[in-house]
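Left out: one protein chain. Kept in place: all the others.
And then chain A:
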Amino acid sequence: MSNLSRRRFLFGAVSAGAAAGALVVGWGVLPARQRLHASNPLPLTDGAVALNGWVAVAPDGSVTIAMPRCEMGQGVHTALPMLVAEEMDVPLASVRLVQAPLDAIFGNIAMLQDGLPFHPDDDGALQAGTRWIVGKVARELGIVITGGSSSVKDAWLPMREAGAAARAMLVTAAASQWRAQVADCRTGNGYVLHADGRKLAYGALAAAAATSQPGAVRLKSPQDFTLIGRAQPRRDTPSKVDGSAVFGIDVRLPGMAYAAVRMAPVIGGVVASVDSSAALQMPGVLRVVDFSGAIAHLAGAGAGVAVVARSWWQAKQAALALVITWRDGAHAGLSSEAVFAGFAASLDREAGYAYHQAGDMDIVEGKGSNVARTIGAEYRAPYLAHVAMEPINCTAQVNDGKVHLWAPTQAPGFAVKAAAQAAGVSPEAVTLEVTLLGGGFGRRLDVDMVAQAVAIARMMDGVPVQTIWSREDDTGHDVYRPAALARFSATLDGVGHVLGFDCKSASGSVSHQFFKRNLGLPAAGPDKTTAEGAFDMPYELPNQRIRHVIVDSAVPLGYWRSVGHSHNAFFKESFIDELAHAAGRDEVAFRRALLARHPRHLAVLDAAVARAGIAPEGRAHGVALHQSFGTIVAQVAQVSVEGSEIRVHRVVCAIDCGLAVNPNIIAQQAESGVVFGLSAALFGAVTIKDGKVEQSNFHDYPVVRLNQAPVVDTIIMASAAHPEGMGEPAVPPVAPAVANAVFKLTGKRLRSLPLTLSI
């Protein structure tokens, strides 16, 4: 671990990684940036007693833990409790969750550190120092956010430490009651056990433990884990099979009303005039609200009109009856073609920012003396929508200068801030209940719908209002995965070695837009997400340069599951395949030769290839290897082509995500990521014409259905390394794996997404 600041309070553990054995944590002097004690206590019921900022124990022995991350299908409501239960020695079933308050100890440090543009092989002082500074700043900011495949990675130490500290306090309390030595006590299944056979339940010890000192806190050695590393069923499955799970759209409050919206169809458009006379006559209608003024800074969702009614269907019908004149603004002529032409012009004109360069730039530019071949290629990827199954929604009540929110959000801190701004109150006047999310995929990192819902509810005299977007609203007013254009050029010598490798790509910047929208920060500087997946590749190419040109984007951009990796993996792994074929080499052998100093990558690649075996007659195997969010994934796609149809039958997915906390959910995320990526690979395209998004619903923005879904065969590599991300890393490799198989089958190199064959 290079996280020096965390080591500062792991006294005695300066050189110990998580795998090296038990960590001893001293709590005698708590440093200012500790992550154990919050400034506000947990909201508790049933006589539960808090033992630190994360953990409380009730008299019945149940354990309540603060849950700082949202559950959107990725399994954190199961994985994070496992970390605490493991160290506390309590049954997983006895752990209950309470939403963590917005406190700095719950801030997501791993996610911010992962935003730094350092090459994974860079272990230099600048890298370590910058990570340390960002870790420090992240602690001060304390941004509570779920994204970047970071939840387990970030919680791995603090939540285990919280559980271990609580356990130590319970042991101290029991030893004191028995007048025994702490060393003669152990724990198991929610009890402190003495060597002589006496035992005390945690519930009976909680009150005394709260005033006990934890003394030396010892984290379990991985060999002693009984929960971590073993497949556990999800804890949220029962409520999701009987319809009782409450998503944002399922919030029901006494007297609540529903809002449907009409938003400017042209990007950047505004309301010129509204005739609401017909709408107001329709059944159930309560009010028509032009919400444009309150949240004008939110381009996509910020301009429009809502109808509030007794039911959403009534609101929707009346919204359709509004007669709205729009003023289209500067982007009425925008088209996808113009966007790509702009990218090409920028690549011609600008040098871009070099995210990574190594070796001799003359050779990179093709000036080597023993160049036998030069290979060039241009790749492109379109805008993509998130289309989470739960439509965009937020419930808000504005009453007496206070705002109450019920929202399926990945970013509670930003949601509170946006709500306060829209209602004209301070953030302290806002309360937020985070519901289950019916899919997030990055869309719910943005809080445009929260600001909009508050701007509507504040006109309703205290009536709670649930604002729901239709699927058409969602598809047409998303924050989209950026479109991108990439140019590669490489030179090979006479025996097929890569001499120089050059990549320059162009796209808009998600981070510029996101930080401007949510933090008011000016858009400037490099954005790691534009080049991730390209500049950080593991291949040992001695002379390489990876650059990117940020082109201002009128189209609203957002974080889309795997972000820059989602398209850069397609570009990079396809072009590497092109080089292998140009060199006359087998594509696996070619990659292996470039990974001599990357044993983990080699092992993952070998495992996937071995499991895949030989492709059946009439089908081909395509290979891709990609690291993202710390996790290395190799995929082998088994593909056939029938006419112009590309069919993917099976995908082997080998994963090295460090220590596998819950193999069941890791396998789920592999299955999920592969098919999510396949939807984009085969079908995904948002196109712009006359300033409008052309797609509207699943008929013109199709996704993979059950009959098109491949078998996903997952291999989880054994590892004792620090856990890495799992929500996203299975997404990026599937598009290039399929494209590389299509090339084998047809000889056609598909360089544009979605993958399309003409007969």
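One rule holds in what follows: a residue touches a chain if its C-beta (ideal position, glycine included) is under 8 Å from a C-beta of that chain, and two chains touch if they have at least 3 such contacts; residues count from 1.
By definition in this document, contacts and distances are computed from a predicted model.
Novice: Going by UniProt, what is the name of the one chain that was not included in the view, given "Heme chaperone HemW", "D-methionine transport system permease protein", "(2Fe-2S)-binding protein" or "Sarcosine oxidase subunit alpha family protein"?
Specialist: Missing chain, per its UniProt entry: "(2Fe-2S)-binding protein".
Novice: Of the residues listed, A:225, A:353 or A:515, which one is in contact with the missing chain?
Specialist: A:225
Novice: Out of A:53, A:73, A:148 or A:556, which touches the unshown chain?
Specialist: Once the missing chain is taken into account, the touching residue is A:73.
Novice: For the chain that's not shown, point to the residue among A:186, A:367, A:597 or A:705 touching it.
Specialist: Touches the omitted chain: A:705.
Novice: Pick out which of A:174, A:209, A:388 or A:460 touches the chain that's been left out of the picture.
Specialist: A:388
Novice: Can you name the residues of chain A that touch the chain not displayed here?
Specialist: Listed in rising order, the touching residues are 19, 71-75, 221-223, 225, 228-231, 233-234, 236-247, 249-250, 252, 258, 283, 310-313, 387-391, 436-441, 468, 470-472, 659-660, 663-664, 667-668, 671-672, 674-676, 697-699, 703-709, 711-720.
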